[in-house]
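Removed: one protein chain of the complex. Kept in place: all other protein chains.
Which chain is which? They are A and B, in the order written, and residues in each are numbered from 1.
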Amino acid sequence: MEVYLQQLINGVQYGSIYALIAVGYTMVYGVLRLINFAHGDIYMLGAFVAYYVVTGLALHQHPSVGNFLFVLIVSMAVCALAGVLIERLAYRPIRNAPRLTALITAIGVSLLLENGGIVVFGADPKYIPTVLQSSVAPRGGLYISEGQVIMLAASVLFMLILRFIVMSTRFGRAVRAISYDIDAARLMGIDVDRAITLTFALGSALAGAAGMMVATFTSVKITPLFGLLPGVKAFVAAVLGGIGNIPGAVLGGILMGIIEAFVGGSALTTYRDAIAFMILIIVLLLRPGGILGKAVVEKV
Amino acid sequence: MSRRQFWLWRLISVGAALAALLGANALIISLRSTGWLDDYTYRVIMLCGINILLAVSLNLINGITGQFSIGHAGFQGVGAYTSAAFTVFVVSPWMRERGLQGTPTGDSALLIAGIIAGAVCASLAGLFVGIPSLRLRGDYLAIATLGFGEIIRVTILNIEQVGGARGFYGIPLLTTFFWLYLAVIVLLALSRNLLVSTQGLAFLAVRDDEIAAEAVGVYSTRIKVIAFVTGACFAGIAGALYAHFDGYLNPDNFRLDQSIIILTMVVLGGQGSITGSVLSAVLLTAVLEWLRFLPTITVGGRAFSPSELRMVFFSLMLILLMLWRQTGLLGRREFGWHVVRQYWRLLRT
Partner (left out) sequence: MVRICAKSVLWLSVVTGIVFALGGCKPASRPGASNSSGDIPVGVYLSFTGSTATFGESTFKGIQLATEEINAQGGINGRKIALHKEDDRSDAQEARSAVTKLIQRDGVVAVLGEVASSRSLAAAPICQENKIPMISPSSTNPQVTQVGDYIFRVCFIDPFQGAVMAKFAAETLKVKRVAVLTDVKNDYSVGLAKYFKETFTKLGGQIVAEKSYSEGDPDFRAQLTAIKAANPEAIFVPGYYSEVGTIARQARELGIRVPFLGGDGWDSPKLVEGAGNALEGSYFSNHYSHESTDPAVQRFVAKFKQRFNGEVPDALAALGYDAANILFDAIRRAGSTDPTKIRDALAQTKDFPGVTGRITIDADRNAVKPAVILQIRGKEFKYVQTIQP
């Protein structure tokens, strides 16, 4: 029993990361109908920014909440900037082009970030010495590290803030309007370009936060290619929850994480990555709208 | 021109191509034996051939039928692994018993057997992927095919008998210039004939507007399945030829990266243009290989090796291509007899 609960905890932790990344995918898809393949690489960028800031300023020798927040904010800011740049340079010029073109451009940007990362950062794996003391806290036989708790709390917090932004601010209303009908939104006087830029900034900031937290708390080694698979899985999570739907992305992310944890601990460990895709295909075939989404009607 | 004349011209084209193949084959063999053609350049030539097969077969699905498939490497992988497994585990022992191993006819027969096995399995994979995908359009189809490609790869990764994650060693080196480029000619002939014939119009109709095509009586489902299966079949053939050329297979060769490279070749050449795919396949293969020989550039104490810069160049090219010339090098234009006739007429005036 204890094993299942532990796997559940592991799963929720993976899931919160997928949720953070998936939200960015879903927002961008909502406004632009574009699958931003480069999103996973923004996550990677967040991790690297955190690495360079921490080791550059030797922050790992002075662990504190303040330093942690500082690194977090820097990572989020850099990633937001990166997202905005990508949107301006690569996606805006082709906004009215066929979807295939946009998809290929997104793939190209993703490849560029990965290979550019290899060139700039080097392909050798790097580790971040811990910034915040991450001690193990046993609660009734289950082991949750403080780092995991912080990650979960941060994810929930971000999600709530995002929900507030989307539901209760003018910008949020603009984004929702654009996701219904971009031309009508323009006619209503909404500055579509600015709203889209902000959408990218927000989504990228969240991905950057996810990357920073994963690199800092789960002691993984970071390489320029490590965003590829989580990015794709987060996309699957977004589709699972209903693409274009933010709560759906969160739900999808958590579900994906839990499924992965259970598969990973079972006898089918090496099929772990394939499971994600099988889920994807089943969802696409049976309920393309996802769990919380609505069926899309194709107009002739 | 009459229907008979039309098919006569097609026959002459194919015949001429076959004759050219025999000539080229003789040339390559003589160059290699006298040492004028080194192994490395030969390797590049063979890789070009394999990539032509991959690019044109993907073009069949993407450019000509308008479906959006980015899991093509999966079909190549299926073809490669099944043909290699067939050759190594089934036919080779059978042949060894009968002392047929090592003879030219024996080797050719072995290769053909492997190719057929690979093609059949890849076609089945194409069927398996194509049918569920029929319900999906555009982006969703793309993602579904991506998913299938990955599922195929992870499945292969878990099959211990073919070496799993560590790779499949010891595949007999059977692929020759002749067989590879014969396959290329067959594929080109098939695609070209399809395009210029009346049956081909159905494919183009599905590409241009599926719902309208259905409305005028085209069985779009059947057309799409045929496109997937044929494309997968030739990708499988390409995989089989590759397996027996390199002698070593690893599931990592058939990741998403590979699908994207093939997709780039198709897009670069122009979706819907067979000539374009051929040209861009050769160009990209040659350029990517040639870039390996760039000197290592050292800027500010950090050495940049050519292999790293290679991929950066590649991705930049992809983005710029999309921003500036979405239709690719040739758009939908083809090189064919009509072009020759154009020039001929112009020269005569």
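In the analysis below, a contact is a pair of C-beta atoms (placed from the backbone, for glycine too) under 8 Å apart; a residue touches a chain by one contact, two chains touch by 3 or more.
Computed from a predicted model, the values in this text were never measured in an experiment.
Here one chain is not drawn; of B:250, B:264, B:277 or B:326, the residue touching it is B:250.
In the complete complex, the residue from A:3, A:85, A:120 or A:156 that touches the missing chain is A:3.
Set against the missing chain, the residues A:123, A:160 or A:184 yield one that touches it, A:123.
The missing chain, though absent from the display, is touched by one residue of B:16, B:90, B:165 or B:215; that residue is B:165.
Contact between subunit A and the absent chain runs through residues 2-3, 6-7, 10, 13-14, 122-125, 127, 129-130, 134, 136, 138, 143, 145, 147, 214, 218-221, 223, 226, 260-266, 269-270, 272.
Subunit B residues in contact with the hidden partner, per the touch definition given at the top, are 31, 35-41, 43-45, 164-167, 169-170, 246-248, 250, 252-253, 279, 282-283, 286-287, 289-290, 292-293, 305, 307, 342-343, 346.
Keep in mind that, in the parts below, only the chains that are shown with their structure count from here on.
Taking each chain's centre as the mean of its C-alpha atoms, subunit A lies 34 Å from subunit B. Residues 68, 132, 135-140, 142-144, 146-148, 150-151, 154-155, 157-158, 165, 211, 256, 260, 263-264, 267, 304, 308-309, 311-312, 314-316, 318-319, 321-323, 326 of subunit B touch subunit A in their complex. The part of subunit A that touches subunit B in the complex is made up of residues 33, 35, 90, 93-94, 97-101, 103-105, 107-112, 114-116, 118-119, 123, 228, 232, 235-236, 239, 270-271, 273-274, 277-278, 280-281, 284-285, 288, 298, 300.
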